[in-house]
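First the structure, then my questions, so here it is.
Every protein chain but one is kept in place in this view of the complex.
Right after this comes chain A.
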Amino acid sequence: MITTRNSTISTSAGPENGLRLDVRKCLGNFTLQARLSLPARGVTALFGVSGSGKTSLLRLIAGLDRPDEGVIHIGKRCLVDTTRGHCLPPHRRRIGVVFQEARLFPHYRVRGNLTYGMPASARSRFDPIVDLLGIGRLLDRMPGTLSGGEARRVSIGRALLSDPELLLMDEPLTGLDGARKHELLRYILTLTRDLEIPIVYISHDPKEISAIADHLVLIEAGGVVASDSLERVLSRIDLTTQLGGFDAASVLEALVTRHDDEYALTHLDLGNDQTLVVPLVDAPPGARCRIRIPVHDVALALSSPADTSYRNRLDAVIKRVGTLQDSPTSVELLLEVGHHPMRARLTRKSFDELGLAEGMPVKALIRCVAFDMRHL
């Protein structure tokens, strides 16, 4: 059916090498029950409202809490197996954690914090990681003198230098103001590009997740509602309510093919000869980038209109049609454009007037300005 995206997750890094878990834990008034298999590379976002059990799940993975029953594996390594009474303590799991608050040790300088968990084998990575995070000039400072953003960066560096096999990040941008948030998110983005280590990223902010996640796990009331590539989860019409915060948008990865310097435009390939034209992007031809198309910025036509300011007219096929309970005026559509699922939202009236139905070929009209390149 819908062909998969040009994924960064190759088969060799498939779920069998990643984190696998099947756990249950009673937490006061609700039970956390999760069964997951995550890719061994890239960023997996755990998304859910506050109190849905994201952080509790993270604590089970890190070993800060024990599940009532269940198993947790990383690749072939068994971290927890309650049937055998096996539960590795946190310090033997090789899982780095970046907590919501930086949790730097106040009595060590930044350098001491960074090297606290660093094994001799990771010594050569000290300088590259310090450079990557831009914390070189902070090394001799005490943590109490750092700004919020700086402290978070040091805490990320500290976790990375402990040479973990998996990095957990629990809402690392919480409490930072807009500019700092943006800055730190850029550092994290760089890091996900440059390092091989898989990251599990907890957040309740759709913007953050759209910007960095490859894989999305949707958590609700202690259970896993969906776990799949970001693109595919966001294209699921049945999850529109849970994904409300994502402003119903399609996130897709595209290939930069060329730049049109005269008009300051960039051409992106979506596969099957479908080309998107967007405002000039600072990325060389051949680079992959992620774009975000809100459902409201997609219009449909039966034939290619001649007179329109819509720059992008793409060949699409309607794959599925759905309605939302709380919004009787509109119709949710799942299209296939090139190799990608793309969502659109029309009023029911225009849907009926155009006589649209599943399986029909249409033209998807996308406004030039509707592109959101891989940052907030």
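The criterion applied here is as follows: contacts are C-beta pairs under 8 Å (C-beta built on N, C-alpha and C of every residue); 3 or more make two chains touch, one makes a residue touch a chain; residues count from 1.
In this text, contacts and distances are computed from a predicted model.
Asks: Can you work out the missing subunit's protein name as recorded in UniProt? Choose among "Iron-sulfur cluster-binding protein", "Molybdenum transport system permease", "Amino acid/amide ABC transporter membrane protein 2, HAAT family" or "Carbon monoxide dehydrogenase medium chain".
Replies: "Molybdenum transport system permease"
Asks: Touching the hidden chain in the complete assembly: which of A:G28, A:G85, A:P106 or A:G178 does that?
Replies: Checking the options A:G28, A:G85, A:P106 or A:G178, the one contacting the hidden chain is A:P106.
Asks: Hey, which of A:L19, A:L38, A:I95 or A:L270 is the one touching the hidden chain?
Replies: Spelled out, the listed residue whose C-beta touches the missing chain is A:I95.
Asks: Give me the chain A residues in contact with the hidden chain, please.
Replies: 62-64, 89-97, 99, 101, 103, 105-107, 116-117, 119, 142, 144-147, 158-159, 162
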